[in-house]
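Only one protein chain is missing from this complex, and each of the others stays in its spot.
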Amino acid sequence: MVENRPFLNFLAHLVLIVGAAVVVFPVYVAFIASTHGGNDFLSGIVPLVPGPHLVENYATMLSAGMTSSGAPPIGPMMINSLVMAVGVAVGKIVISILSAFAIVYFRFPFRTLAFWMIFITLMLPVEVRIVPTFKVVADLGLLNNYGGLIIPLIASATATFLFRQFFLTVPEELMEAARVDGAGPMKFFRDILLPLSTTNIAALFIILFVLGWNQYLWPLLISTDQSLYTVVMGIQRMAAVADAEPRWNLVMAAVILAALPPVLVILAMQRLFVKGLVETEK
Amino acid sequence: MQTKRTVFPNKLLPYLLLAPQMLVTIVFFLWPAGTAFWQSFLRNDAFGFKTTFVWFANYRRLFADPIYMSAFGNTIVFAVLVTFLSLSISLLLAVAAMRVVRGSRIYSTLLVWPYAVAPAIAGILWWFMFNPSIGIVAYMLRAVGINWNHLVNSTDAMALIVIAATWKQISYNFLFFLAGLQSVPRSLQEAGAIDGAGPVKRFWTIVFPLISPTTFYLMVINIVYAMFDTFGIIHATTQGGPARATEILVYKVYFDGFIGLNLGSSAAQSVILMLIVIGLTAIQFRFVERRVQY
Partner (left out) sequence: MATIDIVDLKKNYGSVPAVRGVSLSVADGELIVLVGPSGCGKSTLLRMIAGLEAVSEGKIEIAGRNVNNAEPAQRDIAMVFQNYALYPHMTVRGNLEYGLKNRGTPRAEIDRRVQEAADILEIGPMLERKPRELSGGQRQRVAMGRAIVREPAAFLFDEPLSNLDAKLRVQMRVEIRRLQRRLKTTSIYVTHDQLEAMTLADRLVVMNGGLVEQIGSPVEVYDRPASLFVAGFIGSPPMNLMPIEIVNGSNGANALGLPVGTDIVGVRPDELSLVEPPEPSIRLDATAELLEPIGGESHLHVRLGESDHTAILSVPGRPDVAEAAKFPVYARVKEMHPFSRETGKRTDVACAL
(Lines give C-alpha, C1' and ligand atoms only; values in the text may rest on other atoms or scores of the structure.)
Protein backbone atom coordinates (compact mmCIF):
# COMPACT_ATOMS: atom_id res chain seq x y z
CA MET A 1 0.00 0.00 0.00
CA VAL A 2 1.74 3.09 -1.17
CA GLU A 3 -0.90 5.73 -1.64
CA ASN A 4 -3.53 6.43 0.90
CA ARG A 5 -6.79 5.79 -0.90
CA PRO A 6 -9.60 5.25 1.56
CA PHE A 7 -11.80 3.62 -1.03
CA LEU A 8 -9.33 0.83 -1.62
CA ASN A 9 -8.92 0.32 2.10
CA PHE A 10 -12.66 0.00 2.43
CA LEU A 11 -12.74 -2.44 -0.45
CA ALA A 12 -10.00 -4.50 1.11
CA HIS A 13 -11.85 -4.73 4.39
CA LEU A 14 -15.00 -5.67 2.55
CA VAL A 15 -13.28 -8.43 0.65
CA LEU A 16 -11.77 -9.78 3.83
CA ILE A 17 -15.03 -9.68 5.71
CA VAL A 18 -16.85 -11.49 2.95
CA GLY A 19 -14.03 -13.98 2.70
CA ALA A 20 -13.98 -14.62 6.42
CA ALA A 21 -17.75 -14.95 6.47
CA VAL A 22 -17.74 -17.49 3.67
CA VAL A 23 -15.02 -19.42 5.41
CA VAL A 24 -16.72 -19.42 8.76
CA PHE A 25 -20.27 -19.90 7.57
CA PRO A 26 -20.36 -23.68 7.12
CA VAL A 27 -19.04 -24.28 10.57
CA TYR A 28 -21.45 -21.81 12.04
CA VAL A 29 -24.33 -23.58 10.38
CA ALA A 30 -23.03 -26.93 11.59
CA PHE A 31 -22.75 -25.66 15.12
CA ILE A 32 -26.28 -24.29 15.09
CA ALA A 33 -27.58 -27.55 13.73
CA SER A 34 -25.84 -29.49 16.44
CA THR A 35 -27.72 -27.65 19.14
CA HIS A 36 -31.19 -28.54 17.94
CA GLY A 37 -33.42 -31.49 18.45
CA GLY A 38 -33.87 -34.16 15.82
CA ASN A 39 -37.29 -33.03 14.73
CA ASP A 40 -36.42 -29.44 14.12
CA PHE A 41 -35.27 -30.26 10.63
CA LEU A 42 -38.37 -31.90 9.41
CA SER A 43 -40.16 -28.66 8.84
CA GLY A 44 -37.80 -27.89 6.00
CA ILE A 45 -36.81 -24.52 7.36
CA VAL A 46 -33.31 -24.32 8.58
CA PRO A 47 -32.65 -22.77 11.95
CA LEU A 48 -30.15 -19.97 12.14
CA VAL A 49 -29.93 -19.47 15.85
CA PRO A 50 -28.79 -21.94 18.46
CA GLY A 51 -31.28 -24.30 19.96
CA PRO A 52 -31.54 -25.69 23.46
CA HIS A 53 -30.14 -29.18 22.97
CA LEU A 54 -26.43 -28.44 22.98
CA VAL A 55 -25.36 -30.41 26.00
CA GLU A 56 -27.74 -33.26 25.33
CA ASN A 57 -26.63 -33.81 21.76
CA TYR A 58 -22.96 -33.69 22.52
CA ALA A 59 -23.27 -35.95 25.49
CA THR A 60 -25.18 -38.46 23.41
CA MET A 61 -22.59 -38.52 20.70
CA LEU A 62 -19.72 -38.80 23.07
CA SER A 63 -21.08 -41.67 25.00
CA ALA A 64 -23.61 -43.65 23.07
CA GLY A 65 -23.22 -42.66 19.48
CA MET A 66 -25.80 -43.49 16.91
CA THR A 67 -25.80 -47.20 17.10
CA SER A 68 -28.73 -47.43 14.76
CA SER A 69 -26.63 -46.04 11.96
CA GLY A 70 -23.70 -48.22 12.79
CA ALA A 71 -21.71 -45.42 14.34
CA PRO A 72 -19.98 -46.00 17.63
CA PRO A 73 -19.76 -43.34 20.34
CA ILE A 74 -17.53 -40.43 19.52
CA GLY A 75 -15.57 -40.50 22.73
CA PRO A 76 -13.57 -43.67 22.06
CA MET A 77 -13.16 -42.68 18.42
CA MET A 78 -11.61 -39.41 19.45
CA ILE A 79 -9.17 -41.27 21.59
CA ASN A 80 -8.22 -43.43 18.63
CA SER A 81 -7.75 -40.31 16.56
CA LEU A 82 -5.60 -38.83 19.29
CA VAL A 83 -3.41 -41.89 19.47
CA MET A 84 -3.05 -41.94 15.73
CA ALA A 85 -2.36 -38.22 15.38
CA VAL A 86 0.23 -38.13 18.15
CA GLY A 87 1.72 -41.41 16.98
CA VAL A 88 2.09 -40.23 13.41
CA ALA A 89 3.46 -36.84 14.41
CA VAL A 90 5.98 -38.20 16.89
CA GLY A 91 6.93 -41.09 14.63
CA LYS A 92 7.55 -38.85 11.66
CA ILE A 93 9.57 -36.36 13.65
CA VAL A 94 11.76 -38.96 15.28
CA ILE A 95 12.72 -40.92 12.20
CA SER A 96 13.06 -37.83 10.03
CA ILE A 97 15.34 -35.97 12.40
CA LEU A 98 17.58 -38.99 12.72
CA SER A 99 17.74 -39.44 8.96
CA ALA A 100 18.42 -35.77 8.36
CA PHE A 101 21.20 -35.87 10.95
CA ALA A 102 22.77 -38.86 9.23
CA ILE A 103 22.57 -37.30 5.79
CA VAL A 104 23.97 -33.94 6.78
CA TYR A 105 26.64 -34.75 9.33
CA PHE A 106 28.17 -37.90 7.89
CA ARG A 107 29.63 -39.03 4.64
CA PHE A 108 29.12 -42.65 3.69
CA PRO A 109 28.56 -44.86 0.67
CA PHE A 110 24.99 -44.79 -0.70
CA ARG A 111 24.30 -41.48 1.00
CA THR A 112 22.96 -39.97 -2.23
CA LEU A 113 20.96 -43.11 -2.90
CA ALA A 114 19.33 -42.88 0.53
CA PHE A 115 18.51 -39.23 -0.09
CA TRP A 116 16.77 -40.03 -3.36
CA MET A 117 14.90 -42.94 -1.86
CA ILE A 118 13.48 -40.63 0.75
CA PHE A 119 12.72 -38.08 -1.94
CA ILE A 120 10.72 -40.60 -3.93
CA THR A 121 8.26 -41.01 -1.07
CA LEU A 122 7.08 -37.50 -1.88
CA MET A 123 5.73 -38.89 -5.08
CA LEU A 124 3.99 -41.87 -3.58
CA PRO A 125 1.05 -40.60 -1.54
CA VAL A 126 -0.87 -43.37 0.11
CA GLU A 127 -3.77 -43.00 -2.31
CA VAL A 128 -1.56 -44.11 -5.12
CA ARG A 129 -0.53 -47.40 -3.57
CA ILE A 130 -3.48 -48.41 -1.44
CA VAL A 131 -4.05 -51.93 -2.63
CA PRO A 132 -0.48 -53.23 -2.42
CA THR A 133 0.27 -51.38 0.83
CA PHE A 134 -2.85 -52.86 2.32
CA LYS A 135 -1.66 -56.28 1.32
CA VAL A 136 1.74 -55.73 2.91
CA VAL A 137 0.15 -54.54 6.14
CA ALA A 138 -2.22 -57.48 6.14
CA ASP A 139 0.63 -59.89 5.53
CA LEU A 140 2.50 -58.42 8.47
CA GLY A 141 -0.51 -58.97 10.68
CA LEU A 142 -0.90 -55.28 11.37
CA LEU A 143 -4.50 -54.97 10.29
CA ASN A 144 -6.87 -53.57 12.80
CA ASN A 145 -4.39 -52.32 15.35
CA TYR A 146 -2.56 -49.10 16.12
CA GLY A 147 0.61 -50.37 14.54
CA GLY A 148 -0.94 -50.79 11.14
CA LEU A 149 -2.64 -47.45 11.55
CA ILE A 150 0.49 -45.50 12.37
CA ILE A 151 3.66 -47.15 11.09
CA PRO A 152 2.98 -47.14 7.35
CA LEU A 153 2.48 -43.40 7.47
CA ILE A 154 5.60 -42.32 9.31
CA ALA A 155 8.15 -42.11 6.52
CA SER A 156 7.98 -38.47 5.59
CA ALA A 157 10.10 -36.73 3.06
CA THR A 158 8.94 -33.21 3.95
CA ALA A 159 10.00 -33.52 7.58
CA THR A 160 13.37 -34.96 6.60
CA PHE A 161 13.98 -32.15 4.13
CA LEU A 162 12.96 -29.51 6.62
CA PHE A 163 15.39 -30.82 9.20
CA ARG A 164 18.10 -31.23 6.60
CA GLN A 165 17.71 -27.67 5.48
CA PHE A 166 17.78 -26.43 9.04
CA PHE A 167 20.87 -28.45 9.92
CA LEU A 168 22.69 -27.02 6.93
CA THR A 169 22.21 -23.55 8.41
CA VAL A 170 23.69 -24.45 11.77
CA PRO A 171 27.18 -22.88 11.92
CA GLU A 172 30.05 -25.23 11.25
CA GLU A 173 32.01 -24.05 14.27
CA LEU A 174 29.38 -25.27 16.72
CA MET A 175 29.97 -28.82 15.70
CA GLU A 176 33.72 -28.33 15.57
CA ALA A 177 33.77 -26.77 19.02
CA ALA A 178 31.67 -29.64 20.32
CA ARG A 179 34.07 -32.13 18.81
CA VAL A 180 37.01 -30.40 20.42
CA ASP A 181 35.00 -30.42 23.64
CA GLY A 182 34.87 -34.18 23.46
CA ALA A 183 31.35 -34.68 22.18
CA GLY A 184 30.75 -37.61 19.89
CA PRO A 185 27.99 -37.46 17.27
CA MET A 186 25.13 -38.59 19.50
CA LYS A 187 26.17 -36.30 22.31
CA PHE A 188 26.36 -33.43 19.87
CA PHE A 189 22.93 -34.37 18.57
CA ARG A 190 21.39 -34.49 22.02
CA ASP A 191 23.19 -31.58 23.67
CA ILE A 192 23.47 -29.09 20.84
CA LEU A 193 21.41 -29.91 17.77
CA LEU A 194 18.15 -30.90 19.43
CA PRO A 195 17.90 -27.80 21.66
CA LEU A 196 18.50 -25.64 18.60
CA SER A 197 15.78 -27.47 16.68
CA THR A 198 12.96 -27.04 19.17
CA THR A 199 11.11 -24.37 17.20
CA ASN A 200 11.19 -26.45 14.06
CA ILE A 201 10.09 -29.54 15.93
CA ALA A 202 7.19 -27.70 17.53
CA ALA A 203 6.00 -26.20 14.26
CA LEU A 204 6.28 -29.53 12.52
CA PHE A 205 4.44 -31.27 15.31
CA ILE A 206 1.44 -29.04 14.80
CA ILE A 207 1.26 -29.69 11.09
CA LEU A 208 1.82 -33.41 11.42
CA PHE A 209 -0.68 -33.71 14.25
CA VAL A 210 -3.34 -32.13 12.08
CA LEU A 211 -2.36 -34.33 9.16
CA GLY A 212 -2.50 -37.42 11.33
CA TRP A 213 -5.82 -36.52 12.88
CA ASN A 214 -7.37 -35.89 9.49
CA GLN A 215 -6.28 -39.15 7.92
CA TYR A 216 -9.23 -40.66 6.13
CA LEU A 217 -8.44 -43.24 3.50
CA TRP A 218 -5.92 -45.22 5.45
CA PRO A 219 -8.00 -45.75 8.62
CA LEU A 220 -10.93 -46.56 6.38
CA LEU A 221 -9.05 -49.51 4.98
CA ILE A 222 -7.24 -50.68 8.08
CA SER A 223 -9.86 -50.41 10.79
CA THR A 224 -12.47 -53.03 10.29
CA ASP A 225 -13.29 -53.29 13.96
CA GLN A 226 -15.49 -50.54 15.32
CA SER A 227 -13.29 -50.14 18.35
CA LEU A 228 -10.48 -48.89 16.13
CA TYR A 229 -12.43 -46.32 14.16
CA THR A 230 -11.01 -42.84 14.10
CA VAL A 231 -13.43 -40.00 14.37
CA VAL A 232 -12.89 -38.55 10.89
CA MET A 233 -13.62 -41.79 9.12
CA GLY A 234 -16.33 -42.75 11.58
CA ILE A 235 -18.33 -39.70 10.69
CA GLN A 236 -18.75 -40.91 7.18
CA ARG A 237 -20.77 -43.84 8.42
CA MET A 238 -23.17 -41.53 10.10
CA ALA A 239 -23.68 -39.13 7.27
CA ALA A 240 -23.89 -41.44 4.33
CA VAL A 241 -26.92 -43.37 5.39
CA ALA A 242 -28.56 -44.78 2.32
CA ASP A 243 -32.24 -45.05 3.21
CA ALA A 244 -33.31 -42.38 5.58
CA GLU A 245 -32.06 -38.91 6.19
CA PRO A 246 -29.31 -39.02 8.76
CA ARG A 247 -30.06 -37.41 12.07
CA TRP A 248 -28.31 -34.22 11.18
CA ASN A 249 -28.25 -32.62 14.56
CA LEU A 250 -26.27 -35.49 15.96
CA VAL A 251 -24.10 -35.76 12.86
CA MET A 252 -23.24 -32.10 13.14
CA ALA A 253 -22.40 -32.50 16.79
CA ALA A 254 -20.03 -35.24 15.79
CA VAL A 255 -18.61 -33.08 13.01
CA ILE A 256 -17.89 -30.24 15.39
CA LEU A 257 -16.24 -32.60 17.82
CA ALA A 258 -14.16 -34.17 15.08
CA ALA A 259 -12.97 -30.86 13.74
CA LEU A 260 -12.33 -29.25 17.09
CA PRO A 261 -8.97 -30.60 18.28
CA PRO A 262 -6.90 -29.76 15.20
CA VAL A 263 -8.53 -26.34 14.93
CA LEU A 264 -7.75 -25.60 18.55
CA VAL A 265 -4.17 -26.71 18.11
CA ILE A 266 -3.69 -24.48 15.09
CA LEU A 267 -5.32 -21.46 16.65
CA ALA A 268 -3.36 -21.81 19.84
CA MET A 269 -0.04 -21.97 18.04
CA GLN A 270 -0.90 -19.91 15.03
CA ARG A 271 2.40 -18.14 14.58
CA LEU A 272 4.40 -21.29 14.98
CA PHE A 273 2.10 -23.13 12.63
CA VAL A 274 2.43 -20.53 9.90
CA LYS A 275 6.18 -20.49 10.17
CA GLY A 276 6.36 -24.27 9.96
CA LEU A 277 4.03 -24.40 6.99
CA VAL A 278 5.90 -21.84 4.95
CA GLU A 279 9.27 -23.38 5.76
CA THR A 280 8.31 -26.86 4.62
CA GLU A 281 7.74 -25.32 1.23
CA LYS A 282 11.27 -26.07 0.19
CA MET B 1 24.91 -32.78 -2.72
CA GLN B 2 25.64 -30.40 0.06
CA THR B 3 27.15 -31.47 3.34
CA LYS B 4 28.82 -29.74 6.15
CA ARG B 5 32.46 -28.76 5.89
CA THR B 6 33.37 -31.10 8.71
CA VAL B 7 31.61 -34.40 9.27
CA PHE B 8 31.79 -36.99 11.98
CA PRO B 9 34.06 -39.87 11.12
CA ASN B 10 31.79 -42.71 12.26
CA LYS B 11 31.22 -45.36 9.64
CA LEU B 12 28.44 -47.49 11.08
CA LEU B 13 26.37 -44.92 12.94
CA PRO B 14 24.82 -43.16 9.92
CA TYR B 15 23.36 -46.42 8.72
CA LEU B 16 21.80 -47.04 12.10
CA LEU B 17 20.32 -43.54 12.11
CA LEU B 18 18.88 -43.98 8.65
CA ALA B 19 17.60 -47.49 9.28
CA PRO B 20 14.12 -46.66 10.66
CA GLN B 21 13.23 -44.38 7.78
CA MET B 22 14.72 -46.70 5.20
CA LEU B 23 12.88 -49.63 6.68
CA VAL B 24 9.49 -47.96 6.60
CA THR B 25 10.18 -46.49 3.18
CA ILE B 26 11.16 -49.81 1.66
CA VAL B 27 8.48 -51.93 3.33
CA PHE B 28 5.56 -49.57 2.98
CA PHE B 29 6.43 -47.36 0.04
CA LEU B 30 8.85 -48.86 -2.41
CA TRP B 31 7.88 -52.50 -2.13
CA PRO B 32 4.13 -51.83 -2.59
CA ALA B 33 4.85 -49.45 -5.44
CA GLY B 34 6.90 -52.16 -7.07
CA THR B 35 4.16 -54.69 -6.43
CA ALA B 36 1.60 -52.39 -8.00
CA PHE B 37 3.85 -52.03 -10.97
CA TRP B 38 4.23 -55.79 -11.29
CA GLN B 39 0.56 -56.43 -10.62
CA SER B 40 -0.46 -54.07 -13.38
CA PHE B 41 0.97 -56.48 -15.88
CA LEU B 42 -1.03 -59.41 -14.58
CA ARG B 43 -4.60 -60.52 -14.83
CA ASN B 44 -6.38 -62.76 -12.38
CA ASP B 45 -8.95 -65.10 -13.76
CA ALA B 46 -12.49 -65.03 -12.45
CA PHE B 47 -11.90 -67.50 -9.65
CA GLY B 48 -8.58 -66.10 -8.53
CA PHE B 49 -6.65 -69.27 -9.26
CA LYS B 50 -4.55 -68.45 -12.24
CA THR B 51 -2.69 -65.28 -12.95
CA THR B 52 -1.35 -64.59 -16.40
CA PHE B 53 1.19 -62.10 -17.56
CA VAL B 54 -0.55 -59.86 -20.00
CA TRP B 55 1.92 -57.10 -20.72
CA PHE B 56 0.09 -53.84 -21.30
CA ALA B 57 -3.35 -55.36 -21.76
CA ASN B 58 -4.61 -53.82 -18.53
CA TYR B 59 -3.45 -50.41 -19.64
CA ARG B 60 -4.92 -50.77 -23.10
CA ARG B 61 -8.20 -51.83 -21.63
CA LEU B 62 -8.23 -48.84 -19.33
CA PHE B 63 -7.70 -46.36 -22.09
CA ALA B 64 -10.40 -48.03 -24.14
CA ASP B 65 -12.84 -48.01 -21.25
CA PRO B 66 -15.24 -45.07 -21.48
CA ILE B 67 -15.81 -45.17 -17.75
CA TYR B 68 -12.10 -44.76 -17.04
CA MET B 69 -11.75 -42.00 -19.58
CA SER B 70 -14.72 -40.18 -18.09
CA ALA B 71 -13.09 -40.49 -14.68
CA PHE B 72 -9.96 -39.01 -16.24
CA GLY B 73 -12.05 -36.19 -17.63
CA ASN B 74 -13.77 -35.62 -14.31
CA THR B 75 -10.40 -35.43 -12.62
CA ILE B 76 -9.07 -32.86 -15.03
CA VAL B 77 -12.17 -30.71 -14.78
CA PHE B 78 -12.17 -30.99 -11.02
CA ALA B 79 -8.47 -30.24 -10.62
CA VAL B 80 -8.53 -27.26 -12.94
CA LEU B 81 -11.63 -25.76 -11.36
CA VAL B 82 -10.44 -26.22 -7.81
CA THR B 83 -6.97 -24.89 -8.56
CA PHE B 84 -8.16 -21.87 -10.44
CA LEU B 85 -10.91 -20.92 -8.02
CA SER B 86 -8.88 -21.55 -4.93
CA LEU B 87 -5.84 -19.64 -6.14
CA SER B 88 -7.86 -16.67 -7.35
CA ILE B 89 -9.84 -16.32 -4.16
CA SER B 90 -6.80 -16.75 -1.92
CA LEU B 91 -4.78 -14.28 -3.93
CA LEU B 92 -7.55 -11.73 -3.66
CA LEU B 93 -7.75 -12.27 0.07
CA ALA B 94 -3.98 -12.08 0.48
CA VAL B 95 -3.78 -8.83 -1.46
CA ALA B 96 -6.57 -7.40 0.66
CA ALA B 97 -4.83 -8.57 3.82
CA MET B 98 -1.63 -6.85 2.76
CA ARG B 99 -3.49 -3.59 2.38
CA VAL B 100 -5.21 -3.66 5.70
CA VAL B 101 -3.08 -2.49 8.56
CA ARG B 102 -5.42 -2.88 11.48
CA GLY B 103 -7.15 -6.14 12.07
CA SER B 104 -4.97 -8.16 9.75
CA ARG B 105 -4.17 -10.53 12.58
CA ILE B 106 -7.86 -11.20 13.18
CA TYR B 107 -8.55 -11.79 9.52
CA SER B 108 -5.59 -14.15 9.32
CA THR B 109 -6.86 -16.12 12.25
CA LEU B 110 -10.31 -16.36 10.73
CA LEU B 111 -8.96 -17.49 7.40
CA VAL B 112 -6.34 -19.94 8.55
CA TRP B 113 -8.21 -22.57 10.44
CA PRO B 114 -10.00 -24.45 7.62
CA TYR B 115 -6.63 -26.04 7.04
CA ALA B 116 -7.29 -28.00 10.20
CA VAL B 117 -10.54 -29.47 8.93
CA ALA B 118 -10.31 -32.85 7.30
CA PRO B 119 -11.38 -32.98 3.64
CA ALA B 120 -14.03 -35.52 4.49
CA ILE B 121 -15.50 -33.22 7.08
CA ALA B 122 -15.37 -30.28 4.73
CA GLY B 123 -17.32 -32.40 2.29
CA ILE B 124 -19.93 -33.30 4.86
CA LEU B 125 -20.34 -29.68 5.93
CA TRP B 126 -21.09 -28.49 2.41
CA TRP B 127 -23.16 -31.58 1.72
CA PHE B 128 -25.25 -30.57 4.65
CA MET B 129 -25.60 -26.97 3.54
CA PHE B 130 -26.58 -27.95 0.05
CA ASN B 131 -28.91 -30.72 1.16
CA PRO B 132 -32.03 -30.40 -1.02
CA SER B 133 -34.44 -30.78 1.87
CA ILE B 134 -32.84 -29.08 4.81
CA GLY B 135 -29.72 -27.35 3.56
CA ILE B 136 -29.62 -23.63 4.11
CA VAL B 137 -27.87 -22.85 0.86
CA ALA B 138 -30.28 -25.04 -1.05
CA TYR B 139 -33.04 -23.10 0.66
CA MET B 140 -31.59 -19.80 -0.46
CA LEU B 141 -31.11 -21.09 -4.00
CA ARG B 142 -34.71 -22.24 -4.14
CA ALA B 143 -35.70 -18.73 -3.16
CA VAL B 144 -34.05 -17.42 -6.33
CA GLY B 145 -35.49 -20.18 -8.47
CA ILE B 146 -32.64 -22.67 -8.64
CA ASN B 147 -33.60 -26.17 -7.75
CA TRP B 148 -30.47 -27.68 -6.40
CA ASN B 149 -30.17 -31.39 -6.05
CA HIS B 150 -26.75 -32.92 -6.03
CA LEU B 151 -28.14 -36.36 -5.50
CA VAL B 152 -29.63 -36.38 -8.93
CA ASN B 153 -28.03 -33.65 -10.96
CA SER B 154 -24.45 -34.45 -11.95
CA THR B 155 -23.45 -30.83 -12.51
CA ASP B 156 -24.69 -29.94 -9.06
CA ALA B 157 -22.73 -32.81 -7.61
CA MET B 158 -19.51 -31.71 -9.29
CA ALA B 159 -20.14 -28.14 -8.20
CA LEU B 160 -20.57 -29.33 -4.64
CA ILE B 161 -17.25 -31.11 -4.45
CA VAL B 162 -15.51 -28.26 -6.21
CA ILE B 163 -16.86 -25.84 -3.65
CA ALA B 164 -15.96 -28.05 -0.72
CA ALA B 165 -12.44 -28.69 -2.01
CA THR B 166 -11.86 -25.03 -2.81
CA TRP B 167 -13.14 -23.90 0.57
CA LYS B 168 -10.74 -26.14 2.39
CA GLN B 169 -7.71 -25.14 0.37
CA ILE B 170 -8.15 -21.39 0.73
CA SER B 171 -6.20 -21.20 3.98
CA TYR B 172 -3.09 -22.90 2.70
CA ASN B 173 -2.95 -20.80 -0.46
CA PHE B 174 -3.73 -17.64 1.50
CA LEU B 175 -0.81 -18.21 3.84
CA PHE B 176 1.64 -18.82 1.05
CA PHE B 177 0.46 -15.92 -1.03
CA LEU B 178 0.70 -13.70 1.99
CA ALA B 179 4.27 -14.80 2.62
CA GLY B 180 5.08 -14.32 -1.04
CA LEU B 181 3.58 -10.85 -1.16
CA GLN B 182 5.42 -9.85 1.98
CA SER B 183 8.70 -10.78 0.39
CA VAL B 184 8.29 -8.30 -2.45
CA PRO B 185 10.39 -5.28 -1.48
CA ARG B 186 8.27 -2.27 -0.74
CA SER B 187 10.74 -0.08 -2.57
CA LEU B 188 9.72 -1.68 -5.87
CA GLN B 189 6.12 -0.66 -5.33
CA GLU B 190 7.22 2.85 -4.44
CA ALA B 191 9.35 3.07 -7.56
CA GLY B 192 6.34 1.95 -9.59
CA ALA B 193 4.17 4.59 -8.01
CA ILE B 194 6.70 7.27 -8.83
CA ASP B 195 6.75 5.93 -12.37
CA GLY B 196 3.06 6.67 -12.54
CA ALA B 197 1.48 3.26 -12.15
CA GLY B 198 -1.72 3.02 -10.12
CA PRO B 199 -2.26 0.23 -7.59
CA VAL B 200 -3.99 -2.15 -9.97
CA LYS B 201 -1.39 -1.68 -12.68
CA ARG B 202 1.39 -2.03 -10.15
CA PHE B 203 -0.05 -5.27 -8.98
CA TRP B 204 -0.26 -6.91 -12.37
CA THR B 205 2.98 -5.59 -13.81
CA ILE B 206 5.28 -5.65 -10.80
CA VAL B 207 3.97 -7.69 -7.90
CA PHE B 208 2.31 -10.56 -9.71
CA PRO B 209 5.34 -11.42 -11.86
CA LEU B 210 7.54 -11.35 -8.77
CA ILE B 211 5.44 -13.83 -6.89
CA SER B 212 5.35 -16.22 -9.83
CA PRO B 213 7.50 -18.84 -8.05
CA THR B 214 4.94 -18.92 -5.26
CA THR B 215 2.08 -19.04 -7.74
CA PHE B 216 3.66 -21.83 -9.69
CA TYR B 217 4.45 -23.82 -6.59
CA LEU B 218 0.88 -23.43 -5.34
CA MET B 219 -0.49 -24.44 -8.70
CA VAL B 220 1.33 -27.74 -8.59
CA ILE B 221 0.45 -28.31 -4.95
CA ASN B 222 -3.21 -27.56 -5.60
CA ILE B 223 -3.36 -29.91 -8.55
CA VAL B 224 -1.83 -32.69 -6.48
CA TYR B 225 -4.21 -31.85 -3.65
CA ALA B 226 -7.22 -31.92 -5.97
CA MET B 227 -6.19 -35.24 -7.40
CA PHE B 228 -5.34 -37.06 -4.18
CA ASP B 229 -6.27 -35.42 -0.91
CA THR B 230 -9.87 -35.00 -2.00
CA PHE B 231 -10.63 -38.70 -1.71
CA GLY B 232 -12.24 -38.00 1.63
CA ILE B 233 -14.57 -35.38 0.21
CA ILE B 234 -15.89 -37.71 -2.44
CA HIS B 235 -16.12 -40.84 -0.36
CA ALA B 236 -17.93 -39.05 2.43
CA THR B 237 -20.45 -37.34 0.17
CA THR B 238 -21.20 -38.31 -3.38
CA GLN B 239 -19.34 -41.61 -3.46
CA GLY B 240 -18.58 -40.90 -7.06
CA GLY B 241 -22.20 -40.37 -8.03
CA PRO B 242 -24.65 -39.64 -9.30
CA ALA B 243 -23.89 -42.00 -12.13
CA ARG B 244 -20.15 -41.66 -11.72
CA ALA B 245 -20.25 -37.94 -12.43
CA THR B 246 -17.95 -37.19 -9.55
CA GLU B 247 -15.78 -40.25 -9.83
CA ILE B 248 -12.24 -39.06 -10.03
CA LEU B 249 -9.21 -41.21 -10.69
CA VAL B 250 -8.10 -41.68 -7.11
CA TYR B 251 -11.58 -42.74 -6.10
CA LYS B 252 -11.73 -45.20 -8.91
CA VAL B 253 -8.50 -46.85 -7.80
CA TYR B 254 -10.12 -47.48 -4.44
CA PHE B 255 -13.42 -48.56 -5.91
CA ASP B 256 -12.00 -50.98 -8.43
CA GLY B 257 -9.43 -52.34 -6.05
CA PHE B 258 -11.35 -52.74 -2.83
CA ILE B 259 -14.93 -52.98 -3.89
CA GLY B 260 -14.58 -54.43 -7.33
CA LEU B 261 -11.52 -56.52 -6.45
CA ASN B 262 -10.12 -56.06 -9.93
CA LEU B 263 -6.49 -56.07 -8.88
CA GLY B 264 -4.86 -55.80 -12.26
CA SER B 265 -6.89 -52.83 -13.34
CA SER B 266 -6.53 -51.09 -10.01
CA ALA B 267 -2.79 -51.63 -10.08
CA ALA B 268 -2.55 -50.22 -13.59
CA GLN B 269 -4.53 -47.20 -12.47
CA SER B 270 -2.20 -46.78 -9.51
CA VAL B 271 0.81 -46.83 -11.79
CA ILE B 272 -0.73 -44.22 -14.06
CA LEU B 273 -1.41 -41.99 -11.07
CA MET B 274 2.13 -42.52 -9.85
CA LEU B 275 3.49 -41.37 -13.19
CA ILE B 276 1.30 -38.30 -13.07
CA VAL B 277 2.56 -37.37 -9.61
CA ILE B 278 6.16 -37.97 -10.61
CA GLY B 279 5.64 -35.77 -13.63
CA LEU B 280 4.09 -32.98 -11.59
CA THR B 281 6.75 -33.14 -8.88
CA ALA B 282 9.50 -33.16 -11.47
CA ILE B 283 8.03 -30.09 -13.11
CA GLN B 284 7.77 -28.35 -9.78
CA PHE B 285 11.33 -29.05 -8.76
CA ARG B 286 12.80 -28.14 -12.07
CA PHE B 287 11.00 -24.89 -12.60
CA VAL B 288 10.29 -23.67 -9.11
CA GLU B 289 13.59 -24.50 -7.50
CA ARG B 290 15.45 -22.98 -10.36
CA ARG B 291 13.62 -19.70 -10.01
CA VAL B 292 14.05 -19.49 -6.29
CA GLN B 293 17.74 -18.71 -6.66
CA TYR B 294 17.82 -15.24 -5.21
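Every chain is named by a letter (A and B) in the order it is written, and numbering of its residues begins at 1.
By our rule, contacts are C-beta pairs under 8 Å (C-beta built on N, C-alpha and C of every residue); 3 or more make two chains touch, one makes a residue touch a chain.
Everything numeric here is computed off the predicted structure, so don't read it as measured data.
Chemist: Where does chain A touch the missing chain, residue by residue?
Modeler: Where chain A meets the chain not shown: residues 171, 173-174, 176-183, 187, 191-192, 195-196.
Methods note: only the chains that are shown with their structure count from here on.
Chemist: Sort out for me which residues of chain A touch chain B in the complex.
Modeler: Those in contact with chain B are residues 1-3, 5, 8-9, 11-13, 15-16, 19-20, 22-24, 26-27, 29-30, 33, 41, 44-46, 48, 94-96, 98-99, 101-108, 111-112, 114-115, 117-118, 120-125, 127-137, 140, 151-152, 154-155, 160, 167-168, 172, 175-176, 179, 184-186, 188, 210, 213-217, 220-221, 232-233, 235-236, 239-240, 245, 248, 251-252, 255, 258-259, 262-263, 265-267, 270, 273-274, 277-278, 281-282.
Chemist: In their shared complex, at which residues does chain B touch chain A?
Modeler: That would be residues 1-8, 10-11, 13-15, 17-18, 20-22, 24-33, 35-36, 39, 89, 92-93, 95-101, 103, 107-122, 124-129, 131, 133-136, 139, 167, 170-172, 175-176, 179, 186, 189-190, 192-193, 199, 202, 217, 224, 228-229, 231-232, 235-237, 239, 250, 253-254, 257-258, 263, 266-267, 270, 273-274, 277-278, 281, 289, 292 of chain B.
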